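The structure under discussion appears below in the form of structure tokens.
Of the protein chains in this complex, all but one are displayed in their positions.
Then we have subunit A:
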Amino acid sequence: MKVRMTVNGDDTSADVEPRLLLAHYLRDTLGLKATNVGCDTTSCGACTVLVDGESVKSCTMLAVQADDATVQTMEGLSASPEDLHPVAEAFRTEHGLQCGFCTPGMVMAAVSLLRETPRPTEREVREGLEGNLCRCTGYHNIVRAVLAASGQDPDAVIGGGHATEAPSGGVEVAPGFSTGSGA
């Protein structure tokens, strides 16, 4: 069936099978390869893109579900390699990547997180990126990058006086989960 969607500002359309996943529409139909498919099971977040401004895992969404939607991928985030989006710039400045496989998903998840929470605490960044896995264990610099992109000084926020309590007082999840209080 025919789908149309705006991807990174461009009108796109194609005749697709209903079972085509959004991730494959982006990668194979449009040739936009920044969006990686990692686990293919809604766990790792490498395939995260923005659909109508919100982060989603494109391996768990059909292209037909995004019919008429506005989609943004890592390719459409920055104006040019010389004029990076603040989140992309912060990932570079803070060395928020090693192998880079998780990076497009991490960056798009971070963009969505900062739209909903413009000045996050360290805990809010860690919880906000809960759905993105980095197998190079680069989380610390990724968290720093997101804090920096929010206009905050990572050194002042991490281990500083920021709130370390859970946002909802009556909820306790995973006793071993980081309290965001700094290492």
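Just so we're on the same page, a residue touches a chain if its C-beta (ideal position, glycine included) is under 8 Å from a C-beta of that chain, and two chains touch if they have at least 3 such contacts; residues count from 1.
Everything below uses one rule, namely that contacts and distances are computed from a predicted model.
Asker: For the complex's missing chain, which UniProt name, "Rieske (2Fe-2S) protein", "ATP synthase subunit b", "Carbon-monoxide dehydrogenase medium subunit" or "ABC transporter permease"?
Answerer: Its record in UniProt gives the absent chain the protein name "Carbon-monoxide dehydrogenase medium subunit".
Asker: Looking at A:61, A:74 or A:145, which makes contact with the chain not pictured?
Answerer: Candidates A:61, A:74 or A:145; residue touching the omitted chain: A:61.
Asker: Just name the one of A:12, A:43 or A:98 that touches the chain not displayed here.
Answerer: A:43
Asker: When the complex is taken as a whole, what residues of subunit A touch the one chain not shown?
Answerer: 1, 17-19, 21, 40-43, 45, 48, 54-57, 60-62, 64-65, 67, 109, 112-113, 116, 128, 130-132, 167-168, 170-175, 177
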